[in-house]
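Take a look at this one; I'll ask things after.
One protein chain is absent from this view; the other protein chains keep their places.
In order of appearance the chains are A, B and C, and numbering begins at 1 in each one.
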Amino acid sequence: MESNDKITLLLPCKAEYVSVARLTASGVAARMGYDIDTVEDIKVAVSEVCSRIISVDGISAGDYEITYEVFADRLAITFASNSERADCLFKNDEDGLGMSIINAFMDEVEFCPEDHILSMTKYIEEKS
Amino acid sequence: MESNDKITLLLPCKAEYVSVARLTASGVAARMGYDIDTVEDIKVAVSEVCSRIISVDGISAGDYEITYEVFADRLAITFASNSERADCLFKNDEDGLGMSIINAFMDEVEFCPEDHILSMTKYIEEKS
Amino acid sequence: MSSELVIRVENTERGPLVYVSGEIDIYTAQQFKDDLYQVVDGSESDVTIDCIGLNYIDSTGLGIFVGALKKTKLNGRNIYIINMKDNIKKLFVITGLDKLFIIN
Partner (left out) sequence: MSSELVIRVENTERGPLVYVSGEIDIYTAQQFKDDLYQVVDGSESDVTIDCIGLNYIDSTGLGIFVGALKKTKLNGRNIYIINMKDNIKKLFVITGLDKLFIIN
């Protein structure tokens, strides 16, 4: 097992807090040493998933959770919610605008891994 | 009971992630509409508590938790850790530099409320 | 809750000029949609959107740009977008929307 640090952010399913998710995403990515453009990309991808969770679930759905796992070679970000409706968020819309942004900016995107909504991974480029 | 939104950030007890706590704090405070200077003050106060938790607990102590409760008239921020050593963090050093900063920037500071390390509150000023 | 989006409209001889600044995301999208659609619906000429102060846009915001363009196209008019920052332009390119708008 690789050892890794975990950072978890719990947010209400409300549009006004997506900006908080963006700042936290920037903070984690910047600390890991990604360059400015990549930090921005990760932030945008996180924000897209948050928006989708909120759109599907609506205000009544309680909280959702964003977990950042920091590895030596990558950042893995997982989204979870206790709402069943959030289960397979992007299933019917895999070529929408949001999805094409997430796919462009992340190296790997996985739908509905285990009990989660989505997980996505960004690798750290080798400095050559 | 007032209804309120809760935002929770879970961080490893490591110095490198205090910057993430600062960004999240700024995000919540900015979203609530505090002016730029007050956002900065809240960020600084949060960072001081985080630093202290890390200094007392050390890397081995696992995670700690920062909870933001958003009320109509105030922001309440609570810090918790599952390490017992974190219990009464500032008890022996109430006039240190860190403590004087926290006291200057927050309206209320409470030590060891219930099972927590510290809670602190900032009110929203009436716009006259 | 404070909003991070400011929209200002100026009427020029070449048609309405819309200054957008701040962030367009799921929180501010409705405000952006209402304001932009009102401009587009009320105009007989091309519409220019100045993004010099726009720091962030998400897919919700991009969808509203597309919606506004559809409205203008119905009347044979265009939307010009000027002064986009690199991170904003990047999103137009990635989604292919850079080919729909006239971007300067």
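Going forward, a residue touches a chain if its C-beta (ideal position, glycine included) is under 8 Å from a C-beta of that chain, and two chains touch if they have at least 3 such contacts.
Values in this document were obtained by computation on a predicted structure and should not be read as measured data.
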| item | value |
| --- | --- |
| Shown chains that the omitted chain touches within the full complex | A, B |
| From B:9, B:25 or B:54, residue that would touch the chain that is not displayed | B:54 |
| Hidden partner chain, residues of chain A it touches | 30-33 |
| Interface with the unshown chain - residue positions in chain B | 15-16, 18-19, 22, 37, 40, 44, 47-48, 50-51, 54-55, 96-98, 100-101, 104 |
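Convention: only the chains that are shown with their structure count from here on.
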| item | value |
| --- | --- |
| Length of the line joining the C-alpha centres of chain A and chain B, rounded to whole Å | 25 |
| Junction residues of chain B, two or more chains touched | 30-31 |
| Multi-partner residues of chain C (at least 2 other chains) | 1 |
